[in-house]
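Complex shown without one protein chain; remaining protein chains in place.
Up next is chain A:
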Amino acid sequence: MEIVYIAAAIILGSGALATGIGFALLGGKLLESSARQPEMAPQLQTKTFIMAGLLDAVPMIGVGIAMYLIFVVAG
């Protein structure tokens, strides 16, 4: 049964790591672009928002599956 917890931990950890890297790149580029072209900041924020929604789609599903493993399969 411990293997299920390890699997859930790997899913959650990988998802958090990938989201962190993705958001760090996205936020860094947003800051850089806003500094270069301040008048474009609102449009850039919109593009960032759309990309953020796509970026966390797979980790969100991963969270759901990990919770299922923890509370239903192992529970």
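Throughout what follows, a contact is a pair of C-beta atoms (placed from the backbone, for glycine too) under 8 Å apart; a residue touches a chain by one contact, two chains touch by 3 or more; residues count from 1.
The rule is short, and it goes like this: contacts and distances are computed from a predicted model.
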UniProt protein name of the chain not shown, from "Ring-1,2-phenylacetyl-CoA epoxidase subunit PaaC", "F0F1 ATP synthase subunit I", "ABC transporter permease" or "SufE family protein": "F0F1 ATP synthase subunit I"
Absent chain, residues of chain A that touch it: 12, 15-16, 19, 23, 26-27, 30-31, 34-35, 38-43, 45-46, 48-50, 52-54, 56-57, 59-61, 63-68, 70-72, 75
